[in-house]
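Every protein chain of the complex appears in place save one, which is left out.
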Amino acid sequence: MTERVTVQVWLKEAVLDPQGQAVQKALTREGLPGVKSVRQGKAFFIEFEDESGKSQEDLNQLIEKLARDLLSNPVIEDFQVIWPSEPDARVIDYLEGDA
Amino acid sequence: MVTFPGSLDDVDAARAVSKAGGEPVSLWHDDADIKAVDAVILPGGFSFGDYLRAGAIASLSPVVETVVKEAAAGLPVLGICNGFQILCEVGLLPGALTRNAGLRFVCRDQRLRVEDVNSPWLRNYYVGQELVIPVKNGEGCYQISKDELSELERSGMVFLRYIEENPNGSLADVAGVRNAQGNVLGLMPHPEHAIDVLTGPSTDGLGFFSSIVDSLVKAG
Partner (left out) sequence: MKVDTVADALRNSNTPQPFSELGLKPDEYERIKSILGRRPTSAELAMYSVMWSEHCSYKSSKVHLRKFGEIKTSKNVLAGIGENAGVIDIGDGWAATFKVESHNHPSYIEPYQGAATGVGGIVRDIVAMGARPVAVMDSLRFGPPDSADVQRVISGVVAGIGGYGNCLGLPNIGGETKIHASYEKNPLVNALCVGVMRHEDVHFSKATGEGNLVVLYGASTGGDGIGGVSILASEVFDETKSAKRPSVQVGDPFTEKLLIEATMEMFASGLVEGIQDLGGAGLSCATSELASNGGAGMRVRLEEVPLRDSDLSVEEILMSESQERMCAIVRPENLEQVMKVCEKWGLKASVIGEITGEKNLVITWNYQEIVNVPPRTVAHEGPEYQRPFVMPISNSKGHTPCTGADFGLKSENLKEAILRVMSGTEVADFSAITDQYDRYVRGQTVLSANADAGLVRVSDDSTKGLAVSLDGNGRICAIDADLGTQWSVLEACRNVAAVGAIPQALTNCLNFGSPEDPEVMGQFVAATNGLATAATALDLPVTGGNVSFYNQTGETAIVPTPVIGALGVIDDVHQHASSEHLDVGDVIYVVGELLEDLSGSLLLETMGLSESTMSLPEISYENEARLITVLPALISEGLIRATHDISDGGLVTALVEMVRGHRSQALSVVPDDDVEPFVWAFAEFGGRVVCVVKGQSVARFEKVADERKLTYRRIGDVISSNYAEQALEIRGFCQFTHEELIIAFQKGMLLKH
């Protein structure tokens, strides 16, 4: 069964994010009114085959552990695991198209 | 010194160790055997292309696993630039290094001040000593929680600070930190590039390498 999950990672509030600040300035310059803040982060689009028959609960725990231990640096980053409630057409497109 | 795919200043660290009278031993990232060396240097560079996060993938390699174990038992470890990033990723040192505040790579002859010398890597320096050593990095901004920073400052674990100008926005101008025990050190500046006035701004960096050699010789 093909699983798809997105892990978003971004810098914690207290951490200096000069890229986010630069983007904020650019957005303001390019006409977006009243920009209050921009945080720049990254997203991991993961597609995997689960043959083990793990429960959704177990899979979620596994992904959260990997997100904490590998995909993010908890000292400076927060993360969020997002399981699509409905297949996200754009994500599927992206994964099935050219890498 | 450890070579990861993408390490750059491993050769330069080896040269500095030789110059100080030590014997440089090359360690490969994939090999958990650290060949009974007396100290380990994690050199500068772009290990694994800085993919995921600088130092993140390197911190998972077999050799680093061994280094973590041995460091707990007192093995002296020096992390330079990318090496510092790896030590923070793996938790041997507190805090983390992020993108330079100015968003640009900076290569500069940097003025520094030694704040603490409680380490076998620092015995040939004195507190208050001013050094000129090159910094060259794009992700050298040291960040840590305020509480943890106070703790560090209080216990003398900040051993090196930027003076005159902060090249990357590091909190409290922190250029280098050590662990409580003093055997593990991390710093963004490159002492291996300040060992010969022909190719560097001073010989101020040699002290790290002569200190460890002297400390090891003294320890027998």
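Should a chain be cited, it is by its letter among A and B, assigned in written order, with residues numbered from 1 in that chain.
Keep this in mind: a residue touches a chain if its C-beta (ideal position, glycine included) is under 8 Å from a C-beta of that chain, and two chains touch if they have at least 3 such contacts.
A quick note: this is a predicted structure, and the numbers were derived from the prediction, not measured.
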Residue among B:Val106, B:Val132 or B:Leu216 that touches the chain left out of view: B:Val106
Touching the absent chain when the full complex is considered, from B:Pro5, B:Pro62 or B:Gly156: B:Pro5
In the full complex, which residues of chain B touch the absent chain? 5-6, 8-9, 11-12, 15, 44-46, 48-51, 102, 104-108, 134, 136, 138, 190, 192-193, 196, 198-200
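Heads up, the rule we're going with is that only the chains that are shown with their structure count from here on.
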Would you tell me which residues of chain A are touching chain B in their complex? 11, 14-16, 18-19, 22, 70-71, 73, 75-76
Within the complex, chain A is touched by chain B residues 52-53, 56, 60, 88-89, 94-96, 98-103, 141, 143-145, 169
